[in-house]
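This is the structure I want to talk about, given as structure tokens.
A single protein chain has been omitted; all remaining protein chains appear in their positions.
To keep things simple, chains are lettered A and B as they appear, and every chain counts its residues starting from 1.
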């Protein structure tokens, strides 16, 4: 694909680019690469200070640049093709989509799939080998279910949703349209509810259900439990990474992002656009406001005010955490100073007593 | 079901209830709900200060109350049906069981299951589609094995145990009666044992086995390793949540509870009734006494005395941890105070020198 075709397909023809001064500079592009690994015939992008220096050295033939005249001039001087835009990473994502077609198995139902006759199948579904679908499931149009997935009874899978290999959807779960459930994830399993009776743990029946709204993405081997009563709900466009645990009755807002190995205990609530770093944990009934960001490994509990950026366990505002954690390593010295001061003050007290008449 | 029927089935007829003063107040109950989400025709329960206020506002028709005359009077005044008991949550669990029947597939062996002819099958077993059972497994009576489970050779599964979809039971594993293994869990896999020889890691054969005693519950995608020699053992009635890791040779006592994402390294021992919060970790050879409770994210090592409540990493008694973590955020101020004091003391020292003859 010519560079000029990419500019056109990304709808960037009205942006600044090398095509106006140098229309003949229109290399054939065959791949999208990171700028540090660019080769002739590839297009890359520059975003952030760290990568700026690569404009002078990259071997990519074309660049998606930020709106920075200096970088643009530098790219022109090196004979590179370039186009600029406010968010080059978005251009990169779109360019990638021009070159990369995700694997899409042929539609149709594999003869080894075991599908109960009560199951309602939408149009144009893809159901892989050895899939098992129990009674009363409703599968939407254009759904793709990869090999060895198991779907328990009385579930619903929305249009265009993809379930990757070996994941398990438990009874009563409802998954919206345009969701992606990655390999090995388990959704709607029994919440962890027991009651101690005469020294033995007895299970509380887990009669509730789990609901994923539209455009939710669930990472590999992530687990989302259902509650004893009521719902566990993940609102639209929320994205969960691998090995995340979401406990019973959690109510997760829309467009949240949780990195790998986050764990939410029962009844955690979040508003929208919450971002949790890797290995963050939240205690039972934690309530997290809109746009909160929690650094990796933070331990959350109670109420976290909207817009907060927190770190540490228990979590504090990130400035406080950064200051305190910097001092943490000086604790031995602080303790030493404290002892010195105690001695000095004791000496002063003696001296003053001596001076007093 | 009438409210009075529920009282009878829960064996609460001798407890205080609204039925004695108001026998005609006997609503038809169709579901169990949390008190905050109650509607006409549902029964809820009240336990703990947080929920007490709902007696005045809930729209549930019936309540399971604690032994508190004030709440009981308030419920009577609002025209609600109620029954009281020492542990209302236990009443709730029992009431749920009256209304909710967990999914139970039809007994029988699905024709797509691949079962070695040496396998011994008990009476009335349920074996789902695409299950694979390798040689010399012994499957007890009334066992339910869901779709796509794989059982390696020379294993035993006790009576009435349930293995959910896509879990894997490795060679030599023994699982007791009345256990539940949730979807995607892996039991009896090779311990993580290597030895460094001339700069390369060489595997130590993992010839031991994993044993789960009766009534053990293993969460989704949880992993329990077997050792190089000897046993990894989980004693009766212990409950593990999702994504937990139990290392080789661990010896876990009876009736313990481990929340999601707990990780135990090799050779960890616990006594009974240990409770570990989410994301707790324990180092190699940690020894944990009876009734220990560890807060979420605690890091355990060495010996933890019976009955301790610990938090933090490395774990400390919880009171110490709470005090210290509260002060942690004041470290910058403490450091500032320390510098001020140093200056003040230096000034005092000079002044005293001046005063001295």
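FYI, contacts are C-beta pairs under 8 Å (C-beta built on N, C-alpha and C of every residue); 3 or more make two chains touch, one makes a residue touch a chain.
Quick caveat: nothing in here was measured; it's all calculated off a predicted structure.
Across B:127, B:243 or B:304, the residue that sits in touch with the chain not pictured is B:243.
Interface note: of B:42, B:189 or B:293, the residue touching the hidden chain in the full complex is B:189.
Checked against the hidden chain, the listed residues A:172, A:209, A:248 or A:273 yield one contact partner: A:273.
When the missing chain is restored to the complex, the residue among A:26, A:171, A:217 or A:269 that touches it is A:217. By the touch rule set out above, chain B reaches the unshown chain at residues 112, 114, 130, 132, 134, 148, 150, 152-153, 166, 168, 170-171, 184, 186, 189-190, 192, 194-197, 199-207, 221, 223, 225, 228-230, 243, 245, 247, 261, 263, 265, 279, 281, 283, 297, 299, 312-314, 316, 320-321, 323-324, 327-328, 330, 334, 337-338, 341, 344-345, 348, 351-352, 355.
Contact between chain A and the absent chain runs through residues 32-34, 37, 87, 89-90, 92-93, 96-97, 99-100, 102-103, 105, 110, 112, 128-130, 146-148, 164-166, 182-184, 215, 217, 219-221, 237, 239, 241-243, 255, 257, 259-261, 273, 277-279, 296-297, 325, 328-329, 331-332, 334-335, 338, 341-342, 345, 348-349, 352, 355-356.
The definition used in the following text is that only the chains that are shown with their structure count from here on.
In whole angstrom, the spacing between the mean C-alpha positions of chain A and chain B is 26.
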